[in-house]
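Every protein chain but one is kept in place in this view of the complex.
Chain naming follows the written order as A, B and C, and within any one chain the residues start at number 1.
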Amino acid sequence: MANLYWIPKAWLIPLLPALAFPFIAFITRKARGLSALTAILAIGVSLVISLGVLWEVIAHGITMDNPVEYSTVWLQIPQLLKIEAGLLIDPLSAVMLLVVTLVAFLVEIYSIGYMEDDPGFSVFFAYLSLFGASMLGLVLANNYFMIYFFWELVGLCSYLLIGFWYHRAEAARAGFKAFVVNRLADFGFLLGFFFLFIIFHTFNFRELAAAIPAYHNVGLLTVAALLVFTGPIGKSAQFPLHVWLPDAMEGPTPVSALIHAATMVAAGVYLLARAYVLFASLPNVMLVVAYVGGFTAIFAATIAIAQRDIKRILAYSTISQLGYMVMAMGVGSMTAGIFHLTTHAFFKALLFLAAGSVIHALHEQDIFRMGGLYKDMKVTTVTFIIGALALAGIPPFAGFWSKDEILAAAYHNGFLGLYILGTLVAFLTAFYMFRLIFITFFGERRAGLHGHESPPVMTIPLGILALLSIFAGFVGTPFTARGFSTFVYYAAPHEVEPDYMVMALSTLVALAGIALAWWLYGRPSDLPERLKESYRWAYNLLWNKFYIDEFYLWIYRRIFWGLAEAFHWHDRHVVDGLWDGVGDVTRASGQKLRYLQTGNLQTYALVFFTAVVVIALWMAGMGGMIR
Amino acid sequence: MPDSQAVFFWLLAALVIGSALAVVLLKNIVHSALYLFLTFVGVAGLYILLHAEFLAAVQLLIYAGAIAVLIVFAVMLVRRGDIRLSNLYSIHFLPALVVSLVLFALVAVAVGRQLWLGYLAPPPEEPLVSLARNFLGEYVIAFEVAAILLLSAIVGAVLIVRGRRRSAP
Amino acid sequence: MITLNHYVALSALLFCIGLLGALGKRNAIAILMGIELMLNAVNINLVAFNRFLQPSQVVGQVFALFIILVAAAEVAVGLALVINIYRRRLDTNIEDLNWLKW
Partner (left out) sequence: MVNFGLLYMEIATAALGLMLLAWGLLVPKRERQGIAYLTAAGLLALLALAWCTRGAAGTVLPGYTIDLYSIYFKSLFLTAAFLATICSFDYVAKMGFNQGEYYALLVFATLGMMVLATSGELITLYLGLELMAITFYILVAYRLDDPKSAEAGIKYLLLGALSSAILLYGFSLIYGTCGSTVLREIGKRISSGQADFALLLGLIFVIAGFSFKVTAVPFHMWAPDVYEGAPTPITAFLSVGSKAAAFAALIRILFLGFDNQAFLWLPLVTVLSVLSMVLGNLVAIPQKNVKRLLAYSSVAQGGYLLLGIVSASLLGIGAILYYAMIYVFANMGAFMAATAFYNNDRSDEIKDYAGLARRAPLVAAVMLFSVASLAGIPPLAGFPGKLYLFSSVVARDYSYLWLALLGLLMSAVSVYYYLQIVKAMYTGNPAPQKGALQVSRGMEVAMLLVLGILFFLGIYPTPLTNYAFKAGETLFMP
């Protein structure tokens, strides 16, 4: 390893965007062009280094079992606590680095066009840089503590960016919702790795990986693993904490593309991969992971069918795809999960950016008010269709190969139910994506809306992502020798065997989905309306997203508020009233009721001395001094 | 046969407790203040019994002489309404009584059980010299701090009593 | 024979009477009086312990002297505050001083 050049410089990857943040915020804030240039330059150099790192990982035979780790002690209390700051570079982090820097780079270029007229232009780039730094730090972290640190930081950036247009009430509310839901999940994650630390006295991934297989208290480990899993449930928007992600679409569209589709939401899946040794040693927890993922996939896909907002459809599609990835983890194929994460990052970013291009042109998000856009927006249409084909899993687009690997893994590892479910999701995915395409881009133009193609600064990133959506899958096809599965894996590298039955079936159902979409929406017809009328209840259920939000709101209002009110009332009336009440009863004088109000210092003094007496009695009793 | 020590002790104890009860129970604040003065004098007597003559003198000077007088002054300054009802019980009197009694019972039990490892010996030859040595020796820091404390208290008391006076136009 | 216990018990009684005064009277000056009684009780304790346990030293007396001194300072500030409040509200009833509360 002596002659590594790029890998020892990996620490620069998160540092450059991290420096860009204060630079933009404090120095170039007034100069918009300079702000954008700084951010893009920083992430661009990070991209170059990431490429170098990936190249060296491949060239120097750095494998999952044989990673490079740099570490320094950040904080140490002898014999009790050691927290490192370190980098862990293995194929997994190398791939993620490339994905994050590449997508971030393209999204930032795109943002120049998209955010052109926004007064918060510079701030936007500052936030994006901060996000990039945190996400890259998360990817490179070599221990739970550090990953948690950056985990919170990306959460903060997400919060800031969702609420970027905070003067809009929905945006502020969505930011708050994301914050609360994620805090809840992160608290579980924190407890989880706290447990691991208590058991193993280390936060370090590799040390844990060495220690966990030898540990036999399955119960405690299961609790820890389930708690750690709440982190991904929150961040990767798995059922039942998925509710924040659709609302997060209130943020600017480039943010949706970068954070809420391609990178940050995938952090949960990445964490599962990093902690894989923990999960893999607990079959029961793996089952939970698999079924949570599978259920989320089909659940979100069904909701997507009935939505009308272009970004919401994509958001539910993201939740569904994240479910796929989590399911892949659960059925035992980390390779498939990360592979799908990679391809999904490209085509979902593409879809969001293309949708952003549409929104940029029309200032409209309801697909039923669009139509016939392909005439005005050729590049956008073509790239969007490429993305949709990739998402739908039509060969040879990227999504096909990764989805196929997940389905094959489910099938071969004995999860027949999940395999069928996954295939069904493939059908639904193809259906709702092409419903979106037929309504938006084809058919007749709706009145009052005139599309125009976006500037090159937006369409060029679209083109690059489209190319990636077509070709990125080839690194991991079953026909690729020494492909993705020998690169990123758990336990042992393996070659994927092509299973033509699975491939054929998933292709067929995807085509069937497209056909159905065409039959319903691709031609003039009132069939959709009639269906909607005759199955009103089902439509309402889907349109209202199974009423999950309403359910949470009800819980919040009834229980949480109720508790808070109860505590408040208790403070005002019981605690204060108690002592006044004692005096009141003894004097039996209703006239004195006005003294029930507090602020009386003698009440305080009385509480003080009563506490002294009670404590003395308690301690004396404890010491056996009063008989 | 009760020795003279015991006689004096019981007399002084009765004086102290009796006048202290009067301070607390009387409803006229002026009477309370006067009985407070009496309590201080009784405590000074106890100090003499305990061979702490200097302390007794200080007690008379500061407590009986200064603090009690200060309190009487304050009572006069803030007098309002019927003086006979100027020192009423608060609504907390009964709970306060309960708490006080329980606290007394606790301390009494503790005192009753305690085997003090004491001995009675003649007091130091020159208590005043001994006090002075302590003040300027082992407790010199406390002594200096006390000086600053008094200074602060005087400054503060004057400030607060004078009330607001703008110093700059 | 008067023992240390007599003095300590007397002090405890005086302390609790003072406490009763501090908690059970509504005039701010009366509360200050109660506190003075409590401090006197502490002093009796200290001097008695000094006399019976360490007659050759004067630590307890030193402590008692300091307490007298601090008590004087406290009373001075306390009475100043009472007078200040009286000027403003014409009232020394502690139960009416409740502008600051929940």
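Everything that follows uses one rule, which is that a contact is a pair of C-beta atoms (placed from the backbone, for glycine too) under 8 Å apart; a residue touches a chain by one contact, two chains touch by 3 or more.
Keep in mind it's a predicted model, so treat the numbers as computed, not measured.
Which displayed chains does the hidden chain touch?
A, B, C
Hey, which of A:7, A:112 or A:153 is the one touching the hidden chain?
Looking across A:7, A:112 or A:153, the contact with the absent chain belongs to A:153.
For the full complex, which residue in A:55, A:70, A:166 or A:442 touches the chain that was left out?
A:166
With the missing chain put back, which residues of chain C would touch it? List them for me.
On the chain C side, contact with the omitted chain comes from 8, 11, 15, 18, 22, 28, 31-32, 35, 38-39, 41-42, 45-46, 49, 53-54, 59-60, 62-63, 66-67, 70, 73-74, 77-78, 81-82, 84-85, 88-89, 94, 97, 99-101.
Which chain A residues would touch the chain omitted from the figure, given the whole complex?
Considering the whole complex, chain A reaches the absent chain at 74-77, 80-81, 149, 152-153, 166, 172, 176, 183, 187, 190-191, 198, 564, 567-568, 571, 599, 601, 603-605, 607-609, 611-612, 615-616, 619-620, 622-623, 625.
For the chain that got dropped from the picture, name the residues of chain B it touches.
106-107, 109-111, 113-114, 116-117, 137-142, 144-146, 148-149, 151-153, 155-156, 159-160, 163-168
Operating definition for what follows: only the chains that are shown with their structure count from here on.
Could you give the separation in Å between the centres of chain B and chain C, each centre being the mean of its C-alpha atoms?
6
Roughly how many whole angstrom separate the Cα centroids of chain A and chain C?
Their C-alpha centroids are separated by 64 Å.
Taking the mean of the CA coordinates per chain, how far is chain A from chain B in Å?
So the centre of chain A lies 69 Å away from the centre of chain B.
Please output the residue numbers of chain B that touch at least 2 other chains, ranges allowed.
In chain B, the residues touching two or more other chains are 90-93, 95-96, 99, 103.
Mind pulling the residue numbers of chain C that touch at least two other chains?
Correct list: 19, 23, 26, 94-95.
Help me check something: in the complex, which residues belonging to chain B touch chain C?
3, 5-6, 9, 13, 16-17, 20-21, 23-24, 29, 32-33, 36, 39-40, 43, 46-47, 50-52, 54-55, 58-59, 62-63, 66-67, 70-71, 73-75, 77-78, 80, 86-93, 95-97, 99-101, 103-104, 107-108, 111-112, 114, 116-124, 127, 130-131, 134-135, 139, 142, 146, 149-150, 152-154, 156-158, 160-161, 163
Quick check on the complex: what are the chain C residues that touch chain B?
Chain C reaches chain B through residues 1-2, 4-10, 12-21, 23-27, 29-30, 32-34, 36-37, 40, 43-44, 47-48, 50-53, 55-59, 61-62, 64-66, 68-77, 79-84, 86-87, 90-92, 94-95.
Of all residues in chain A, which touch chain C in the complex?
Per the touch definition, chain A meets chain C at residues 571-572, 576, 595, 597-602, 605-606, 609.
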